[in-house]
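Got a structure for you, written out below as structure tokens; questions coming shortly.
All protein chains but one are shown in place.
Up next is chain A:
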Amino acid sequence: MDPLRRSPSPCLSSRPSSPSTPPCEMLGPVGIEAVLDQLKIKAMKMGFEFNIMVVGQSGLGKSTMVNTLFKVWKSNPPGLGVPPPQTLQLHSVTHVIEEKGVKLKLTVTDTPGFGDQINNDNCWDPILGYINEQYEQYLQEELLITRQRHIPDTRVHCCVYFVPPTGHCLRPLDIEFLQRLCQTVNVVPVIARADSLTMEEREAFRRRIQQNLRTHCINVYPQMCFDEDINDRILNSKLRDRIPFAVVGADQEHLVNGRCVLGRKTNWGIIEVENMAHCEFPLLRDLLIRSHLQDLKDITHNVHYENYRVIRLNESHLLPRGPGWVNLAPASPGQLTTPRPFKVCRGAHDDSDDEF
């Protein structure tokens, strides 16, 4: 690129002008910055999509948390009188929220019945199946000859996992689930109902959970390997130090010192949800919405979806068949193996890097 074709600067005279290139002052500014405005206008017209999944045992405040995050009051009235279903069910609710002209199509997938049974073996299979199904749908749309201009994106961008506040450490169920899901989707673990832990207990619990995650090689969002530059790393390291966030959800407002705050009122005080001294809900909100929403979508698209795509397209009958599998390749004779747990190959990420 010609170094002289820069945006107009006042001291043009100090630059020696080469005989072949005409001086910049005759051409005027290029106007590359205008691209940002165009992008913004387009984005606002198109709107954003965000798909979030909440997983955890019943009663940990998942629905309340979604209400508090996105302030969608009318959607999910907290299912208080509803007993957990016998088997795991998945249901998605979509809302369109608008703020200052920006439209967000938010889809929340809830998983009632997770971990509530006496025998919770393989209770993560329906969830993995659902996630892979969304990838499959997107893949099918992408492979069409005449594609839609904008493929509807139902892939799960973020999975928020609610850890019960036992105060001890991660349970075997938590570890099994996190190990499997971190390879397929961005997982953000949070300590649910954190108002049952004092500050010291909270810190100790957090450290133990972080240790458990390290011991079992569970890579939660923000993943260290996807930090692009030093700024990202600094920002994400601060977040990684605080994960899992200790959150409290509330959808009722109370008056505290003349202000109207969201909180829980008890006999011994009011727990303010948006007060950093009480709980870390603002951190979760900022992560999911204000700072890392686009990053979550990017990683889902560039890493997790690409992993899935590579496996599916290279598929021969020798590769493992995960849940939601459909035979793309023509049937060929050969040995069939027993299905192994759906593994992700690290190399796929490097491939996608090269492509871009």
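Heads up, the rule we're going with is that a residue touches a chain if its C-beta (ideal position, glycine included) is under 8 Å from a C-beta of that chain, and two chains touch if they have at least 3 such contacts; residues count from 1.
Simple rule for what comes next: contacts and distances are computed from a predicted model.
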Omitted chain, identified by the protein name its UniProt record gives, among "proteasome endopeptidase complex", "NADH-ubiquinone oxidoreductase chain 2", "Septin" or "Cytochrome c oxidase subunit 7A2-like, mitochondrial": "Septin"
Options A:Pro29, A:Gly47 or A:Gly269, residue touching the unrepresented chain: A:Gly269
Touch criterion as defined above, residue of A:Ile118, A:Cys217 or A:Ile230 at the omitted chain: A:Ile118
Identified contact with the non-displayed chain, of A:Thr198, A:Ser237, A:Ser291 or A:Asn314: A:Thr198
Candidates A:Leu60, A:Leu106, A:Leu128 or A:Val156 - the one touching the absent chain: A:Leu60
Contact with the hidden chain (one of A:Ile97, A:Ile151 or A:Leu173): A:Leu173
Chain not shown, touching residues in chain A: 57-61, 79-84, 116-121, 164-176, 192-193, 195-196, 198-199, 208, 212, 215-216, 264-272, 277-278
